[in-house]
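A short worksheet on the structure shown next.
Complex shown without one protein chain; remaining protein chains in place.
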Amino acid sequence: MASQPHTLQHHFEDLEQQFESSSLGMWAFLVTEILFFGGLFTGYLVYRTKFPEAFHLGSSLLDVQLGAINTAVLICSSLTMALAVYWAQKGDKNKIVLFLSLTIVLGAAFLGVKAVEYSHKIHHHLLPGDGFTFEGPFADQVRIFLSFYFTMTGMHAFHMVIGIGLMIYLIVRARQGWYSSEYNTPVEMIGLYWHFVDIVWIYLFPLLYLIGRH
Amino acid sequence: MGTAVFNPREDQLAEHTNGSTKNYLNAGFSAKSWLLTIDHKRIAILYLLSITFFFFIGGIFAVLIRLELLTPQGDLMQAETYNKMFTMHGMVMIFFFLIPSIPAVLGNFLIPLMIGAKDLAFPRLNLLSWYIYFIGGLFTLAAIVFGGVDTGWTFYTPHSSTYSNTNVILAAVGVFVSGFSSILTGLNFLVTIHKMRAPGLTWFRLPLFVWAHYATSIIQVLGTPVVAITIVLVGLERLFHIGIFDPKLGGDPLLFQHLFWFYSHPAVYIMILPAMGVISEIVTCFAKKKIFGYSFIAFSSIAIAVLGFLVWGHHMFTSGQSNYASLVFSFLSFLVAIPSAIKVFNWTATLYKGSVSYQAPMLYAIGFIGLFTIGGLTGIFLGTLAVDVHVHDTYFVVAHFHYIMVGGAIMAYLGGMHFWWPKITGRLYPEGWARFSSLVIFVGFHLTFFPQFIVGYLGMPRRYHVYPDEFQILNVLSTAGATILGIGYLIPLIYFLWSLRYGKKSSTNPWNAKGLEWEQAASPPIKQNFEVTPVVLEDAYEYEPKVWLK
Amino acid sequence: MNKGFQLFPDQASTMAGQVDALYFFLIAVSVFFSVLIFFLIYLFAVRYRRRSEEEVPKEIPGLLKLELVWSIIPLLLTMVAFAWGASLYFDGYNPPDNALEIYVVGKQWMWHIQHPTGQREINELHVPMGQPIKLTMTTEDVIHSFYIPAFRMKKDVVPGRYTTMWFEATKPGQYHLFCAEYCGTKHSEMIGKVVVQEPADYQNWLSGGTANESLEVIGEKKFQQFACHTCHVDKPNARGPSLVGVYGKGVRLRDGRSVIVDEAYIRESILDPNAKIAAGYKPVMPTFKGQVSEVGILQITAYIKSLAQDGSN
Partner (left out) sequence: MARHIVPTRVYYFIFIALLILTGTTVWVAFIDLGVMNNVVALGIATLKAMLVVLYFMHVRYSSKLTWVYLAAGFLFLVILLSFTMSDFLTRHLLAVPQGWSLLQ
């Protein structure tokens, strides 16, 4: 360890304490994230209860196929992330880089599909705002549905962009040989973050894409 | 820890305290050594400077508000200006002074010292928190400089989201950003208290100050993100008319109030719980006696933090929310009163058969108990449904929350500053002036805010720029009191600064207090806090030496 | 409005005395606990003041019984306050059936008040003494709050929906009317007065003044003006459902649910006709959002209500 002074910070007694602290800190952070998205879920629940038909109508404007593909893409990226953490625990530098790169590619693919979906909506004037038009009943309520759609998926996509940025950092550090079987905390922590982002999508998908399909 | 006689490191400590060796203050003098420090003690000083700045900004707004209300007519300023004044007063005081005050200054400085750690768990994150706070502050200052905001600190929709034509976005960004500072500080404390305690320091040996901060951190971590996303939605509503809060587009304005108060009610406990922690430390020290009902005080902090999340609807009894929801929220609001009562009774009982000395921190603490008791009891009025219908949004509410947040939190903050000033700076403040200022603040406070209970029950609504003539007498009293209060707050500022240069040098433990920060750390502490990691062998506040140590 | 200095506000409604009684109970409890704590602190601080630096007081271990006592007694007292306050609250927000209905529309920064007999007032509300009055309120813009301190009554006025409150005045006189929810620049000037009159004086006031048409007559004109009558006629095969006799009754909707026809449903159907369509009809009605004001909606509602009472058009 002496060759890697950056691994144990000055104020910790040992690596065990440092890892446990980081892990607890990450979980506390994920708890705040639960509540952050929780505010949006609360708003969604209120309006879905108030305007069930409009929400069904709004949901039918979304593309289930693209949504389902994206769900699968994100699950794949969670797998590759889990494997990156696994190889970090084993201390295999090349495999860490490989699986992190795969995760980034899958994350970028997800964002690409999302961009396609957004551009369709914007093209059809379905972006809430001054240019919003919806020919059909419940125009206002459908707007509220789409507002939730854009805010929730937008927040989710924003978290993914941050996650990708963090993974690029990890790759740089991994190539410099920072991570070993003794010290791999950052990989594990960012892994937790990425899985959390996946979980948010696991809920967003049925709540936004799959209501009133029958 | 043992008694002073048995402390093997006493000589060493005295050496540090006499300034012959390095401490955290003289460890470096460059701007960089302060602005890029990761030492929790230096970061606490950074916070101290910035919150003092914001306290006086907020104070200037308060003075202008009180001057305007001296007469029933709006003769000092325009209605628009007045509305901006109370908005900025609330926003600056709550988000940039009260919420960071005790946690970010005293908590930051003391928690590692109290638990025998070298630093917080995440020192870099701690520094980042200060920068985030600072950036949030800059946005808020920008909102002030570019013409102010007039939404009230509560940002109620649809006024804030659609109708107001002031700098809502800038102010919202300021609050949003500073919220993350609060979250990260809370997160840092949680992990530190869990993982960084010295050997032997079990949960039930922790000082109550640490328990109180643990409870506070729970609220910061769980509550703040909700208000963050709510403010984002207000911003989106303003920019893109997304309809979520706009009734003209089918939205329900009460949803905003639910989301806002889910955080902003517990936020009151972010301000008062650390204050209670400070009082627990001071009372036990100046009664020279172990605190009465340690575990009840510890658990009541946690109970307040948890129950505090179940009562937000009591801000909405007249809002048009369901009467059934009001019923439930009212019931739960009464439950949260009990843990506060437990604390007050236990502090009082600690004095019984103690050895009570009246140094300035104790006077502030007793002042706190007095003001908090009144503030807490008037909270019962507001939780009572039918009475709240009458007094909601009147000066009764204004008086109530100032008794808690100014009478309570600031009194405790100042008490804590006096108590730990020797530890923070290595200097003693002038005792006579400190006692005098505590008295001035106590008197000025009552004169300012007690009349507001009366004028509130008479029906004077809050946020009124002009008001009916018959309320004038009480408003004049209030303004007179505010003058005294303002002077009371200036006195400590002056003598604290004076003492930095001319104050007597403090010994390691000027109060003969118990606790690692007093017994095992120099005044001011060395950079890494302790020479050796302390080992804790006894409970907190063992003022009576145990037989086996004699 | 008593202009002199006072410590307690006028009591001018049936609710005022009851709220004050509860208020005095709470003051008594508060004074008791404040005095108790202040006295004990004073007593202990003096009696056990530090006499020498060397003295070491004996530790007093925690006492579960004592902790329970000072938890449970305050809890019981607060439960009294809870039950008492809740009971009054439900009384205060539950109008009696015989209440006279008056409509209030808030607007930055004035109160617009409409009596069922057609009188309109700005920032003034005339009411008879001894008669329960129910206010049905909404606003054109932001949230306001209708507050009459002398009646101990307040209710927020929320855009996009109706809220209600009621009171029964007990003392003739003039009382403050305040907007209690911050509503923008001239919030503090959104004030007015409530004039409580003896029933006879109130009748005089009603018959005096400008010749007003009653609310339902104005509403009927609006009904024609917006061409509502072309579809909503009391004939078979009309494009819209007949509105005769529907007010206060249940109606089945297309999707199988049913609603009660009340002010809120009528308002919604005018502004968002497709939200809840009656069974057997098509979504063909256009929205009147932006064309009809909140006041106009209340007038049309009054007309529809009158159709329920007459039973004929």
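Every chain is named by a letter (A, B and C) in the order it is written, and numbering of its residues begins at 1.
Criterion: a residue touches a chain if its C-beta (ideal position, glycine included) is under 8 Å from a C-beta of that chain, and two chains touch if they have at least 3 such contacts.
Keep in mind the model is a prediction, meaning the values are calculated, not measured.
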Listed residues B:Phe139, B:Trp312 or B:Tyr395, member touching the removed chain: B:Trp312
Footprint left on subunit B by the chain that the document does not show: 194, 218, 222, 226, 252, 254-255, 258-259, 262, 309-310, 312-313, 316, 321-325, 328-329
Subunit A residues touching the omitted chain (full complex): 15-16, 19-20, 23-24, 27-28, 30-31, 34-35, 38-39, 41-42, 45-46, 49-50, 64, 68, 71-72, 75-76, 78-79, 81-83, 86, 89-90, 182, 191-192, 195-196, 198-199, 202-203, 205-207, 210-211, 213-214
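By our rule, only the chains that are shown with their structure count from here on.
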Identity of the chain that, by mean CA position, is farthest from subunit A: C
Contact pairs, highest-scoring chain pair: B-C
Chain centre separation in whole Å, for subunit C relative to subunit B (CA means): 36
For subunit A paired with subunit C, centre-to-centre distance based on mean C-alpha positions, whole Å: 45
Per-residue multi-chain contacts in subunit A, two or more chains: 51, 140-141
Two or more partner chains touched - positions in subunit B: 250-252
Residue numbers on subunit A that touch subunit C, as the complex places them: 51, 53, 137-138, 140-141
Subunit A-touching residues of subunit C, taken from the complex the two chains share: 255, 272, 274-275, 283
Subunit A partner contacts - residues on subunit B that touch it in the complex: 117-123, 125, 183, 187-188, 190-192, 194-196, 221-226, 228-230, 232-233, 236, 240-244, 249-252, 255, 258-259, 262, 528, 533
